[in-house]
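A single protein chain has been omitted; all remaining protein chains appear in their positions.
Labels run A and B following the written order; every chain starts at residue 1.
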Amino acid sequence: MTVMTTAPDKRDNAPILSVRDLKVHFPIPGKGLFAKDRPLKAVDGVDFDLYPGETLGVVGESGCGKSTLGRAILQLIAPSGGQVAWLGKNIVGIPHRDMQPLRRDLQIIFQDPLASLNPRMTIGEIIAEPLVTHKPELGKDEIKTRVKRMMARVGLLPQMINRYPHEFSGGQCQRIGIARAMILEPKLIVCDEPVSALDVSIQAQIVNLLQELQREFDLSLIFISHDLSIVRHICHRIMVLYLGNVMELADRDSIYANPKHPYTKALISAVPIPDPEIERNKERIVLTGDLPSPLSPPSGCVFRTRCPFAQEKCATDVPTIDRVSETQEVACHFHNSI
Amino acid sequence: MMNKSEKTALLQSASAAKEIEGRSLWRDARIRLFRNKAAVGSMIILGIITLLAIIAPLLSPYAYDQIDWGYIQEGPNWENGHIFGTDGNGRDLFIRVLYGARVSLAVGLLATAVSLIIGVTYGAIAGYFGGKIDSIMMRFVDVLYSLPFMFFVIMLMVVFGRNIFLIFVALGAVEWLTMARIVRGQTLSLRRREFIEAAHATGVSNFKIIFRHVIPNVLGPVIVYMTLTIPQVILTESFLSFLGLGVQEPLTSWGVLISEGAKVIEASTWMLIYPAVFLALTLFCFNFIGDGLRDALDPKDR
Partner (left out) sequence: MTTNHILTVENLSTRFQTPDGEVEAVNNVNFHIDPGETLGVVGESGSGKTQIFLSLMGLLAKNGTSTGSVRYKDKEILNLRPRELNKIRGVSMSMIFQDPMTSLNPYLKISRQMTEVLVEHRGMSEAEALKRAIAMLDRVGIPGAAQRVHMYPHEFSGGMRQRVMIAMALLCDPEVLIADEPTTALDVTVQAQILDLLRDLQTDFNTATVMITHDLGVVAGLCDRVMVMYGGRVVETGTVRDIFYDSHHPYTEGLLKSMPRIDRANEDNMFAIPGQPPNLQNLPTGCAYQERCGYVMDRCCQERPLLKDFGDGRASACFREDGQ
């Protein structure tokens, strides 16, 4: 079975989600008695559009703000600035009452499959919760029918409806999480590292399931991951984050065939390839050092402390995001010369 | 790979199958608890004591306030039916110990129930909302904590007079503080868990999140603490009675009986021993049950 993973045609459609200059700054209490709070800039000015049926990958090292970005989009964390336009209307700071009905179209799947399920509820109750919340008029029997149908759809045996999460393996728990997210047939799911905690053989099952659901329901996905190989498989476009800033945003083929940003290059070259010949002979860009503290990010280009190509200008000027082609944007002063 | 029709066929046959009963964590815990011999033994003993207390009037020819002029402060004697002996007023000690059990157990259970309802709700709300709400609510708890408890009780007694109902209220009002702190701590860590976030993301109301997701998951430590609160309350009541602030004559509690027995310990040991044994036994039982529950509910460290 061959399936198309190419991006849906954007020109015909308006973006389903537009994020502009989104910022999340956490106030961190200063040291000392009268010290002022210092802002931890977890997400610091992110822009992107997402189209119906599209998957946007968000990659970067842990602590770079991927989860915070996902939650800020869903208004689970109040953004400190910027806009999130859902179907053309800004949802940052709108009253709880107005946000509530929108939630049926916005769902989330988590990394830890077991922790994302209430251990005291049966999986039937867990999957039904969104339905009970948004469509209480359906009545018990109809809800149960729909839950069973969805369980079957995600590959769970419907007669397991009365079982509890701890009676399932990690992969099955992730299917339960997906069923809960899908039961209202949402338009967008934020997947926060949905396969990172799973075994390789199970990862593929879940990725396939997400792709099937995406095609069937014309879902948009924001796929957060630190695994660039999985991202290459499932995403249409990819955004590389570093310390809360976008380093590169491009469609899949451009970014893997021709990464422009030094950080993207390093990330891609660091991923081990399961082939001894290739793995042992490939060229690599090895980054030195660790991620700097997000409390005191480097001046200029935030990546400069680890960038093998950094020059004086990088310490003083913040690079702007340049569009290098129809499908590729990069934030580096020297992307043309390196 | 399966094709679609195969898949649907499989699923249809599957959905026709009977639903399988799940094994809830509560059921698992119950099974583990019933494997614990000390806990089971304790439950049986407590059950017997409770039963005796309930059917007390049927067990003795004497009433708890009936004075047997022939036998004042006499030792245990099977022939005349005073199997635990009599007290200084010639009242049968056996029936008085059982009536004492009624009061002591009732105080323990009711005061704990009061503390449970207030403490769990209060703690869950404070922990769940966090931030300023949490600070204000927990400062209030701190203030109550720092009030001298005895002073509080004596004041109530002075204003309202001695009254068993007041003892429930006073004890419950104090015990809920610790309960609230425990629940708040648990809730604070639960709040960060993904399943709560998932509920938020779907738009489940705060009220429902607290009662459906938070409270069932803090119940484990709460139940364990409850089994430790009951004996504590019983002891406090005994202590109040010892000071003369407890139940009023001719009603009695284990604390009152022990305090009376202690006064005549040299002349009539039985007056101290019988109520003391009952009290100690009860306290031990609750502790064993508490330990058993803790192991049953938290099987990680086996």
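Quick notes on this one:
As a convention for this text, a contact is a pair of C-beta atoms (placed from the backbone, for glycine too) under 8 Å apart; a residue touches a chain by one contact, two chains touch by 3 or more.
In this text the structure is predicted, and so the values were computed from the model without any measurement.
Note on the undisplayed chain: of the listed residues A:Gln211, A:Thr305 or A:Thr327, the one touching it is A:Gln211. Set against the missing chain, the residues A:Ile28, A:Ala78, A:Ile278 or A:Ile338 yield one that touches it, A:Ile278. Across A:Ser229, A:Thr305 or A:Thr327, the residue that sits in touch with the chain not pictured is A:Ser229.
Annotation for chain A: contacts to the undisplayed chain at residues 1-5, 61-62, 169, 171-172, 199-205, 207-208, 211, 226-230, 232-233, 252-253, 256, 266-276, 278-280, 284, 286-288, 290-291.
One rule holds for everything that comes next: only the chains that are shown with their structure count from here on.
Chain A and chain B have centres, each the mean of its CA atoms, that are 48 Å apart.
Of all the residues in chain A, the ones that touch chain B in their complex are 1, 71, 74, 76, 99-100, 103-104, 106-108, 110-112, 115-123, 129-130, 133-134, 148, 152, 157-164, 166-167, 177, 180, 184.
Interface residues of chain B facing chain A in the complex, by the touch rule stated above, are 1, 11, 14-15, 17-26, 193-195, 197-205, 208, 212-213, 216-217.
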